[in-house]
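What you see is the complex with one protein chain gone and the rest in place.
We call the chains A and B, going by the order they appear; numbering starts again at 1 in every chain.
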Amino acid sequence: MHCEGRTMSTHCPCQQQPTRRGFVGLFLGTGILATLASFLYPVIRYFVPPPVADLGGDEVVAAKTGDLKQNSGKVFRFGSRPGLLILEADGTYRAMSATCTHLGCTVQYKPDTRQVWCPCHNGIYDLNGRNVSGPPPRPLDVFDVHVRGEEVVVSRKKEA
Amino acid sequence: MIAALYRWLDARLHLDGLLEPFKHKTVPQHKLSYWYFFGGITLFLFMIQVATGILLLLYYHPGANEAFESVQYIMTSVQFGWLIRSIHSWSANLMIFTAFAHMFSVLFLKAYRAPRELTWVTGVLLLFLVMGFGFSGYLLPWNTLAFFATTVGTQMAGQVPIIGHPLMIFLRGGPEVTGATLTRFFGFHVAVLPAIVTVLIGVHLFFVQRQGMSVPPKVEEAWEKDPSLRKEMKFFPNFALREMMAWYVGMALLGALAALFPWDLGVKVDPFASAPAGIKPEWYFLFMYQTLKLIPSKVWIIDGEVLGIVGCGVAALAWILLPFIEYFRPSRTRVWITGLSIFALVYMIGMTAYGYLAQ
Partner (left out) sequence: MAILHSKRRMSIAACMAVLAVYFVLGAGMGQTLAQAPNTCLDCHALLPEPYGVTADKFSHDIHEQKGLTCASCHGGDPTSMDPTVAMSPAKGWKGKIDRKQVPQLCASCHSNPVYMKQYDPGLRTDQLDQYHTSVHGKKLATGDTKVAVCTDCHSVHDLRAPSDPLSTVNPVNVAKTCSRCHADAEYMKPYGIPTNQFANYNTSVHHDALAVRGDLSAPTCTTCHGNHGATPPGVDRVENVCANCHVFQAQMYEKSTHSKVFAEKGLPGCVVCHSNHAIHMPSDAMLGTGPSGVCMSCHKPGDVCDVARANILSNLTRLDQSIKQADQELKLAEASGMEVSAARMNQAAASDALTQARVTIHSYNPALVDQNIEAGMKVANADLKAGQDAMVERNHRRLGLLVSLIAICISLVGLWLYIKKLEHR
């Protein structure tokens, strides 16, 4: 009789030595299962999409409709820079870069004067992003805004 | 349970007949047997690349204005994205290293000789394709280092006589490196190269299985003198288990590298910025790059760069056809090839080191 891998015992052929086999089996089994788990766990988690979807570098969901009151503004994140989303009194959305072109402070919307204002050195822009007063040397970059269902999507201006 | 499954499949597919040769496959056991691992490790790393590459495909956006951000997204937002991406980058480098090691071990152990010439040819082609994988994949994160390295690399390709310019246009998808180049390289990297390499690997492995493992000439001599010294190890399960261990060590190494030295993201490409000072290609191209840098700009009447590129081309061709050179006057060419192998190894290592240390 030929027994693969088993130690022959004198009175009982093909009887394995339980302790030795169990020992090896334990190591091998645990090891393989553990490594399999430690590989599958990250891969399965990887498949689950993160909560913030990646729409690409050119557009972002700035807010939900209903987030903003009429004649108010909100700073949102566009890539790695702040943007300003404004809902005018007549319901139009406007969006522009919120980084002041003077020294980089974050601008805000002033509902009383209906202008965009920089609190650092009193720079003022109109709703088209044009610098109208104070130190800012250049207008703010203006973005496109579209409402998609419940989402207000801001995207960089497409080149003509 | 596995046995039951095997019996079920065997009844339908006559697996016994197929698997019979593998049961008899053996691996020669001698002092230099450890070198036999390198082929398998390269294959293992390739499979890791395919797996991690497919996972990266789920989130990567190939396009000049999205690529960098998508890799950043993978690194920072996707769960374990950092791990998958870093493993992919590290494994790429390790694979190129093991491929070279495999090639050199075959070279020094004379495994390229008859009847294994075609195995060698497919192997060298695979090596070139693997370097092509490295070159095309390197551009995909669309950072400044990759952009300029690709510019320099494709410009060198443009120096090939006659076909150089069309070749460069073909590689770049235009006269300059642009988003079109990125899209094209993406196509090469995930479709064209994998298809060709998979077929070539299949052919390469088929040859290896048909012919069995070679034995280094000196060992073969000793065994012929004294047959009792001959030792063979069964591939299944003995060598295979050892191979498993090597693969596990590889996995451990990859995990450690990915976690301790995560792969850099770099800075997004600004095509109008000038190349950063001291731009260098990745280490596996460094020996070629450094060689080209050292060739004077004009040698006799020939342009230095063209001479260098043509030289590389001739060397590559010689490498592919190496086994066939030994057909002519074996007693002399064999000695020459041994000398050439040593020179090549020392040269590559030396030039790579030089390239690293030079500013």
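The rule is simple: a contact is a pair of C-beta atoms (placed from the backbone, for glycine too) under 8 Å apart; a residue touches a chain by one contact, two chains touch by 3 or more.
The model shown is predicted, which means the values in this text are computed figures rather than measured ones.
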### Query
Which is it among B:Leu118, B:Val199, B:Ala256 or B:Val335 that touches the chain not included here?
B:Ala256
#### Entry: Selected residue (touches chain absent from view) among B:Ile41, B:Met75 or B:Val269
B:Met75
## Note on the structure
Note that subunit A touches the absent chain at residues 5, 20-21, 23-24, 26-32, 34-35, 37-39, 77, 80-82, 99, 103-106, 119-122, 134-135, 137
### Query
Tell me, which residues in subunit B touch the chain that this view leaves out?
75-77, 82-83, 86, 237-238, 241-242, 244-245, 248-249, 251-252, 255-256, 258-260, 262, 264-265
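Operating definition for what follows: only the chains that are shown with their structure count from here on.
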### Query
Between subunit A and subunit B, what's the gap in Å when you average each chain's C-alpha atoms?
35
## Note on the structure
Counting only contacts in the complex, subunit B reaches subunit A at residues 55, 58-59, 61, 63, 65-66, 68-70, 73, 77-81, 83-84, 248, 251
### Message
So in the complex, the part of subunit A that touches subunit B is made up of which residues?
### Response
35, 39, 42-43, 45-50, 52, 54, 56-58, 79
